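Before I ask anything, here is the structure I am working with.
As you look at this complex, bear in mind that one protein chain is not there, while each of the others sits in place.
Entry: chain A
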Amino acid sequence: MIDIKDLRKSFEDHEVLKGINLHINPKEVVVIIGPSGSGKSTLLRCMNMLEEPTSGKVVVDGIELNGEANINKAREEIGMVFQRFNLFPHMTVLQNITLAPMKVRKISKEEAEKTAMELLNQVGLADKAGAYPPQLSGGQQQRVAIARALAMKPKVMLFDEPTSALDPEMVKEVLDVMKSLADKGMTMAIVTHEMGFAREVGDRLLFVDEGQIIEQGPPKEVFDNPKEERTRLFFSKIL
């Protein structure tokens, strides 16, 4: 589903990603962890070209991400959820969700709203359809953001630290939505600090440090038996 070959990214003199190779299979849930500044968010943002790689190749759903047209096409199939939600504050929850399907997929307003209401039901916020984002709690906003991304019926979902900006009591409601999405077979790449979630929901755990994938494998194996010294060091600091 996602194929990354020798991906490199530099910000001025600083090389953030130093040759990443990664293949994500359909229906796979890949959790990316690592210290801050390790390049894990940059890696995720390269998967939909919000960050333009310095070199290397990214292919998503058979579309190579190069050139404006290809990138827009691929982005229709790649949902993204941000740390800071990035809902559109001047639109209602319903409008937030229906905008892109109507403008990009060109589906009718009625159909877009029908899908939106189904998705709001799924994330438990059907009663908030007419509310504006600033009126919602962080957890509610993030669930709307997930519904907004899902409305495009994407084949892959990217999550960039989706619970890091939330108050602790709201983390679970967002993780629950993500878990049910994983259970339904969505292909997902998730950057997170929620180790419990990574262990429970992830099919594969990626430990990234200094712009490289240091270690990867089934989450339980990596957590219980890290092979690399740097992975052990990281776990010793956070667990």
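Definition applied: a contact is a pair of C-beta atoms (placed from the backbone, for glycine too) under 8 Å apart; a residue touches a chain by one contact, two chains touch by 3 or more; residues count from 1.
The criterion applied here is as follows: contacts and distances are computed from a predicted model.
Participant: For the complex's missing chain, which UniProt name, "Nickel transporter", "Oxidoreductase", "YCII-related domain-containing protein" or "Cytochrome d ubiquinol oxidase subunit II"?
Facilitator: Going by its UniProt entry, the chain not pictured is "Nickel transporter".
Participant: Quick one: which of A:Leu99, A:Ala131 or A:Met195 touches the chain that's been left out?
Facilitator: A:Leu99
Participant: So one chain is hidden, and I want to know which residue out of A:Ile24, A:Ala149, A:Leu175 or A:Ile213 touches that hidden chain in the complete assembly.
Facilitator: Spelled out, the listed residue whose C-beta touches the missing chain is A:Ala149.
Participant: Considering the whole complex, which of A:Pro89, A:Gly185 or A:Pro218 touches the chain not shown?
Facilitator: From the options A:Pro89, A:Gly185 or A:Pro218, the contact with the absent chain belongs to A:Pro89.
Participant: List every residue of chain A that touches the chain not included in the displayed model.
Facilitator: 48, 50, 72-73, 75-76, 78-80, 82, 84, 86-90, 99-100, 103-104, 148-149, 152
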